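The excerpt is restricted to a subset of chains, each kept in its original location.
Chain naming follows the written order as A, B and C, and within any one chain the residues start at number 1.
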């Protein structure tokens, strides 16, 4: 590797900049995200849709236990790509945060508030010693305070809002697809179709049983049934 | 070793990613699991069955003290592969957790809840400084809240649910065997037979006295008597 | 790199001087600022104006979520260049500080007071172990206590007051431009025009939709509408 010697001096401590102002440990954590199976997020006029690749190593593994999409508090949803165990820890943080907010203010936190609270936890892990960054990116979505909102939090702890995006393996291809195909005025069903089509672009040969889909609208978080997912696969191929 | 120089720079600290987004210390802990003697877990229609290789170094060692299968609270069972002392620590965590839940909610925690609580402890050990990961994988099983559930927790702190699986030495062969032979509609006795057959696939020349078997059903955790185990060996060979 | 061996010995620990009395980690954090997209600050006779490059990677990213300019407490504004997540943490510090001051003294802190409070947090991160410096520079502006004030805080934790300045990518060119073009006696609208012209000097081919502008005057913090920004672009080009 060219320049390996230089880089190698700065990439082993969390709390350290390289001479060109980069945080290598955060970039390596991004690599862990890139290795995770893909997750797509799409906002529609009335909802947010998540579609995740949940293909498994073995037919004996219960697919439902491959937790890529989490119902945080009945309204907010979180989908992840990267280290599964790290994602679970952040989802726990999100749940605790939602519960505390509800107790304090009598209502659940908005999507942006929740995404930023998660991002704060992640940023802290990149600046303070004694802890590695989180090897995971999250999509946070919901229709809590008016319109549908979709946020991404990355391993640097930066939150960003998207109309549609993807994280994990193949996310560049998926995002290219979404930039071409995304349009305003989608209904939830259109959103599910777009999300699944996009997911298939980035994941070679995914089958209906290997895609998990969830929607968040004003009514709350809902998992989409496998046969509905399958019918979208039939319609699309 | 090819690439040894690169890897060597990133595998000595728990809280550090390698440039390709891997946590080497967690992968080395998985190697410790792979070195441990095998344990099989099988779900049946009414129960979860554990079968473990408890062959010992010496005839003077009391086989019962080779704790591969633990009764957590009368209902939940935990079986391990890898560092025995690390397993004991996690079983202690599980017992404390079950006891606290019981005090707080008046009933024992479900299998999934318990498996995730263990996984949280394990994940923490992989991200926070001052501690190495746990060199052990666990199977967590029981029929606490409705149907039989079987979870695995690995050294990264990821929980996953299985109909049947194996951990430890020879687990790849055993899982291959289970994928071929596992079928729905098993009774507990079928499960014991399947678990023992699978265990024998992965452990060369294991004898009846060297296999420990336990079942968890709606009645609770039960150790299977050595002669029943022996009769399965006779029937199978 | 010439002299690389010498430098390399002193640039990996936050709390360490090099033989020539430099703090390399702070200088590397400055490099992170130089890599961030540009932000301009201009004081007028009645206000402070911020103009930031908020061009995004993707058309699907919601531009408003690219937070370069923050309303701290209705009066104070903070604009940043560099690591977005680090900026958010300092803005949180600023908000907490403003709130505490308000509770304690019944009124919001002045611009200088707030800028120095932020600088204190930054300095601490450069001297005490267990934490890296903040990879971000901030502009802090407002008309809180009499006249318009504009401060910059850099990664060393040094606050400085400016009539007009820029941080981030291209800031040297922008500052050169400002030194030539800045004059006393500007109104807010003149300030917006000057800030946008300056921003365009340092950011190649920025379009109206990619510039965020905000003003702080005696009435408080206000975001400038996109079409007003666009009209300035039309007028200037």
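One rule holds in what follows: contacts are C-beta pairs under 8 Å (C-beta built on N, C-alpha and C of every residue); 3 or more make two chains touch, one makes a residue touch a chain.
Just so it is clear, the structure is predicted and the values come from calculations on it, not from any experiment.
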Complete-assembly copy number [criterion: all chains share one sequence; 3 shown]: 7
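Convention: only the chains that are shown with their structure count from here on.
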Chain contact topology (line, ring, star, complete or other): line
Core chain by centroid distance, with centroids computed from Cα atoms only: A
Furthest chain, CA centroid comparison against chain C: B
Cα-superposition angle relating the copies chain B and chain A, to nearest 5°: 50
Centroid spacing, where centroids are CA-atom means, of chain B and chain C in whole angstrom: 54
Residues of chain C engaged with two or more neighbouring chains: none
Residue numbers on chain A that touch chain B, as the complex places them: 1, 4, 8, 11-12, 14, 24-25, 28-35, 58-62, 64-66, 83-86, 88-89, 92, 125, 129-135
Chain A residues within the chain C interface of the complex: 6, 9-10, 13-23, 116, 119-120, 122-124, 126-130, 151, 156-165, 175, 178-179, 182
